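== chain A ==
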Amino acid sequence: MSNIVDARGLSCPQPVLLTVEKIKQLKAGKLEILVDTESALENVKRAVVDNNWTVDVVNAVDGEYNIQASKA
Partner candidate 1 sequence: MRLIGRVIQNLKRRFRKSSHHGLGLLVFENTSEVIRAEQILKKEGCDVSVKGPPPELRKGCDLVIEFQLVEELRVRCVLQKQGASILDVVPLNSELLQPVDIFQTRDFGDYLMVRAANMKITVDKQSTMIVNISGGGCPDVPYLAQEMVGKKLQDAPTPRDIGHTLCGYALQLAYEEIQQQC
Partner candidate 2 sequence: MLIIVGTVPDPNLGLLIGKSALKSRCLTVEKTDIPIQRGTPALIASACKVCEVFGAEQPLAILAGDIGLGHGSRELYAYLTEHIREYLFSTIVFHYLQPDVDWHCRVLFALQEMQQQPTLIADAGFMYAAKMSGYAGEYDLFTPDIGELAFLADENAPHPFYTRGFILHEQNKVQDLISRAYQHKNAARNLLIKGATDLIVSGGEIIKQVNEPVVEALEAMGGTGDTVTGMTAALISSGLGITEACTLAARTNRLAGKLANPTPASQVTDIIEQIPTALRIKNRQDT
């Protein structure tokens, strides 16, 4: 199972919906989410935390964001 959610080019609420669906599938482990807007970044970060996962790192490159999250 891929642990990457590529939500680039998708508008609200797709990035959050895809993230939440993936979190439910994985239940625990590591997850990488790709978005390309600031609002998607903020929404996804909140969704990760609300689902009791942790946002470990956020890398920003050329207007795109790579969010790395995990749950033990």
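Picked so that all candidates are chains of the complex that A comes from, given by their letters.
Here, a contact is a pair of C-beta atoms (placed from the backbone, for glycine too) under 8 Å apart; a residue touches a chain by one contact, two chains touch by 3 or more; residues count from 1.
Just so it is clear, the model here is predicted, and its values are computed rather than measured.
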Contact as defined above, complex as supplied: which of the candidates 1 or 2 touches chain A?
2
Mind pulling up the chain A residues that touch candidate 2 in the complex?
10-14, 16-17, 20, 23-24, 39, 42-43, 46-47, 50-51
